[in-house]
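With one protein chain withheld, the remaining protein chains of the complex are depicted in position.
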Amino acid sequence: MPSAPTRDIKKVVLAYSGGLDTSVILKWLQETYRCEVVTFTADLGQGEELEPARKKAEMLGIKEIFIEDLREEFCRDFVFPMFRANALYEGQYLLGTSIARPLIAKRQIEIAKQTGADAVAHGATGKGNDQVRFELSYYALNPDIKVIAPWREWSLTSRTTLIEYAEKHQIPVAKDKRGEAPFSVDANLLHSSSEGKVLEDPWVEPEEMVYQRTISPEEAPDQATVIEIGFKKGDPVSIDGEALSPAALLTKLNALGKANGIGRLDLVENRFVGMKSRGVYETPGGTILHAAHRGIESITLDRGAAHLKDEIMPRYAELIYNGFWFAPEREMLQALIDKSQEHVEGTVRVKLYKGNATVIGRKSEKSLYSLKHVTFEDDAGAYDQRDAAGFIKLNALRLRLLKRGRG
Amino acid sequence: MPSAPTRDIKKVVLAYSGGLDTSVILKWLQETYRCEVVTFTADLGQGEELEPARKKAEMLGIKEIFIEDLREEFCRDFVFPMFRANALYEGQYLLGTSIARPLIAKRQIEIAKQTGADAVAHGATGKGNDQVRFELSYYALNPDIKVIAPWREWSLTSRTTLIEYAEKHQIPVAKDKRGEAPFSVDANLLHSSSEGKVLEDPWVEPEEMVYQRTISPEEAPDQATVIEIGFKKGDPVSIDGEALSPAALLTKLNALGKANGIGRLDLVENRFVGMKSRGVYETPGGTILHAAHRGIESITLDRGAAHLKDEIMPRYAELIYNGFWFAPEREMLQALIDKSQEHVEGTVRVKLYKGNATVIGRKSEKSLYSLKHVTFEDDAGAYDQRDAAGFIKLNALRLRLLKRGRG
Amino acid sequence: MPSAPTRDIKKVVLAYSGGLDTSVILKWLQETYRCEVVTFTADLGQGEELEPARKKAEMLGIKEIFIEDLREEFCRDFVFPMFRANALYEGQYLLGTSIARPLIAKRQIEIAKQTGADAVAHGATGKGNDQVRFELSYYALNPDIKVIAPWREWSLTSRTTLIEYAEKHQIPVAKDKRGEAPFSVDANLLHSSSEGKVLEDPWVEPEEMVYQRTISPEEAPDQATVIEIGFKKGDPVSIDGEALSPAALLTKLNALGKANGIGRLDLVENRFVGMKSRGVYETPGGTILHAAHRGIESITLDRGAAHLKDEIMPRYAELIYNGFWFAPEREMLQALIDKSQEHVEGTVRVKLYKGNATVIGRKSEKSLYSLKHVTFEDDAGAYDQRDAAGFIKLNALRLRLLKRGRG
Partner (left out) sequence: MPSAPTRDIKKVVLAYSGGLDTSVILKWLQETYRCEVVTFTADLGQGEELEPARKKAEMLGIKEIFIEDLREEFCRDFVFPMFRANALYEGQYLLGTSIARPLIAKRQIEIAKQTGADAVAHGATGKGNDQVRFELSYYALNPDIKVIAPWREWSLTSRTTLIEYAEKHQIPVAKDKRGEAPFSVDANLLHSSSEGKVLEDPWVEPEEMVYQRTISPEEAPDQATVIEIGFKKGDPVSIDGEALSPAALLTKLNALGKANGIGRLDLVENRFVGMKSRGVYETPGGTILHAAHRGIESITLDRGAAHLKDEIMPRYAELIYNGFWFAPEREMLQALIDKSQEHVEGTVRVKLYKGNATVIGRKSEKSLYSLKHVTFEDDAGAYDQRDAAGFIKLNALRLRLLKRGRG
């Protein structure tokens, strides 16, 4: 029987997927806290139908059901700003799960205000990063909100007890959910992540069945696909000349990436809560976008701007990974990054081939690449090679004085 | 007729490849400075015979000829320390040219001391980074050395005048050097770089003939190759269980990379002297090594250590790119990096397939990955999920106070 | 006789102080380049009459004379933005000279455009930082401008030849300028700096006569002065409740600092051009402002924001010191800093006493200081001490796993 530190809760907004786990949570909230439950289900591009979630919520007696398509907002206000930074956590991870949590949390808080709820709840476990990302966002947006994290409170800690609880409360359990899933999945328009169970030994290669959103490089076509991505102010705006909304553009890149076996990552990473974990990520469109964005920056961003961005990037990525999207330091870094993107515009040609997304061309009306400065040919006075002598001499001066002083 | 600010030079150590350009420089030094010339030719794995350089130097009247195989020193003391840092310039470039210059400069200074020379000379142009890398290293190691950079001094600025000068001075000119090369190449055991001429338009994809050291992903085998790389103290020490010297190991990785189309990079980068340039790099073994090193770090490096390394990496890479290998700040960063590598040991399994070098397994006796902390299964008390509540609450406290203060 | 690499110059805008050196430069420009000279003299609060400069320029035949009071712009758009960052070069220097150069350069470029001039000139020497600051600003604002730096070009390298040149050309030489000044001075509303000659031995304490803008702590009153400084958006706006314009406020702080012996600094610093130099700085008002700004930030800035600012500050200060005010990376950092200052408002009480500027009180309607969270008293549930246990446990987790892994 579930037990919990019963606090006084009137109404709670639950991040509700319609799946078994959050349905059990829904019931458990009703039973344990004896409070009203508002469900919030968002389409972030996870690729699932949302209407079944509505039906299930209704069946469980929910009166206030929020179902929203947030794909455009997700891309425009979360994914794209992050890609302006070329953000990679631990040098590799494109932060697909991390970036979705703040948006869900933000809508929960807004719905709580709208519906007069005094609490919010999520279905993340007590060992992962997502609980932190949800709750830091909740508190940052409403410092007085009450937060319920059932996985940290209840006693349904095994699959068996969870299913028993579901059956006891007439929550339908799909046949394929009865047994243990071989791994756990999170998905949205930016990526799919898989972890746990069969993936827990980092010496063992993930089986092909783990991958959901990409075909393998081996299965990809023998012929390369070449595309052109247009950028404005650091954001992608078109593919092969066709203007696309943020979500439409990412959707198209995902299809292209999937078809060419692009965007798989098998990673052991460091969680904010202190342990290492192994995840398998698939970010087909994001992987292409990351390469293309670096490509357009390479001709439109000044060196000083580019290097400063590279230096602050790991910190920025860490903040997002750790759940500090709504923290002032993330916003300050975003101001710095956005300032740099004003003239990041033009077109990048990318070749997609069996796992590789290779930039093979870039052009821009704002290009800072100057052929006459770099050419091996006579440059008609654009650059005086003798300047280099003075440049080197003064850069060397401190090193020479150092060597003299030290002998 | 060449002209130069004639300083008083007795003897100069020239970095001599035996090619046309440095042979002309040799002659020009003799003629312009009327000084003795010592030649220094190093095998850094560029893949050229060195004996012809000796013959040519003898033919040009040189008495003191130094020819040395520096491949092991290059890998052990320059390439491997740099790879401990996961160094990437501008997020992508593995610094293959940059890392070779300090070693050549160091040996020139040592030979100058040994032979009583008062000057050193190199064949780098006045527009590039290499002049800076050579000369900062010279000055850092001998603040009183005189430096001659013929390309910044002489009037042989076109191919035609250069060849006329060569013919006038009985310097043999190979037939294929009479015309303009379609691009210029630098090579060593770590990489080949190509730039200039046909590569100068960054919108145009490099032709296949530009690549020298890798086959294309398209040409690579349809079957993946899987290898295991062993590490000790952050350096690779074996492949598939076979212990190898640094240079032998990198040579083998190069062969594996080449065969699988791995390590090509088409990049617009920012030079230290201020302009952008486009380079094509091939770093087959280095690309595999970079991935594998991140792989072994992922299970053996603590999060705090790993993130600190990531944050200082761009600065470290910039220092090497800009030629500050022998600067105290590079040495300080190296001390920090080396401190972190004491326990970076174990084995990484890498899959090589058509341009992809993918880590698919890592294991170590020093692994910090703890299955019982991360597992979804009941963890027998290894981790108390309720701790997460307090962790989040206190991480959130400042954000809550902020929101309250700001309303 | 002066010599110079004569380039084709039509008209040059000279940063003209009216003193001996820039008058000689004026004449030398006319004579050497046979070009028209436009003089620009700015009041940045250096404390000198400007009308004599006009008379002298007229006497030397100048037709276009610009004399401008830039004190408000200087404080508002340069000094205050820099103080928002708590900028200190090498941990100590408040950048009083560095911050003035970009403004002078900017006006010179604007005047060049207005008057159709194709060149600008300054009176800074070839060994210092100011030449770099002027010229980087010139080039950043007009990449095609021609720059004349007479001290790097001419042969008037000793005091004697300079005075001979002046006398030969009927430039009046004040009696006290005939001998060598015992040190050289730069001044503006933010500070005075002194360097050279009697200050060149860093082991010898500067004599009292070096100081121009402050009395010594020993001479300052035995009674402390207490003031209250009001802030809005990170900038000071009032003293003791009286609203003041930026320049009026800094002027008043200068008087208060001077009277209390505040703001002296005797420093050996590292110049951008590569050598160390010793300077004596007096920044009376700025020293008070720096302390007060940290004071108001201490209660209104979130920890994450404050620490990020502290981490990027040395880079920001270095950029200003090196002359990169108009570089994109400085502007990006400024965007980050300004973002943090939106709520930095309130009042700081500062005690001024014999060299000390001590913050003894701070209050703000936007204060983030929460008595009920910090109090030793029972806090009525504001803070649950048990949260700390979880917080520590998860912060410790990686350290524990590390120790276990390493033994």
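Which chain is which? They are A, B and C, in the order written, and residues in each are numbered from 1.
Everything below uses one rule, namely that a contact is a pair of C-beta atoms (placed from the backbone, for glycine too) under 8 Å apart; a residue touches a chain by one contact, two chains touch by 3 or more.
Since the model is a prediction, treat every value here as computed from it, not as a measurement.
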>> One chain isn't displayed here. Which of the visible ones does it touch?
In response: A, B, C
>> In the whole complex, not just what's shown, which of C:Gln114, C:Ser158 or C:Ser245 touches the removed chain?
In response: C:Ser158
> Looking at A:Ser184, A:Thr225, A:Thr251 or A:Ser370, which residue reaches the missing chain?
Replying inline: A:Ser370
> Where the complex has a chain not shown, which of B:Leu26, B:Ile229, B:Ala388 or B:Leu401 is the residue touching it?
Replying inline: B:Leu401
> List the chain A residues touching the unshown chain?
Replying inline: 300, 302-304, 343, 366-368, 370, 373, 383-384, 386-391, 393-395, 397-399, 401-402, 404-406
> Which chain C residues would touch the chain omitted from the figure, given the whole complex?
Replying inline: 86, 90-92, 125-127, 131-132, 135-136, 139-143, 149, 151-152, 157-158, 184, 196-197, 200-206, 217-218, 222, 224, 264, 266-271, 273-278, 294-295, 298-299, 302-303, 306-307, 310-311, 313-315, 318, 326-328, 349, 351, 353-356, 358-363, 368-371, 373-376, 378, 383, 385-386, 388-389, 391-392, 395-396, 399-404
> Can you name the residues of chain B that touch the chain not displayed here?
Replying inline: 270, 273-276, 302, 304-305, 307-309, 312, 315, 324, 327-329, 331-333, 335-340, 394-398, 401
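Operating definition for what follows: only the chains that are shown with their structure count from here on.
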> Can you give the whole-Å distance between the Cα centres of chain A and chain C?
Replying inline: 42
> Approximately how many whole Å separate the CA-defined centres of chain A and chain B?
Replying inline: 33
> Could you say which residues in chain C touch two or more other chains, in rising order?
Replying inline: 302, 304, 394-395, 397-398, 401
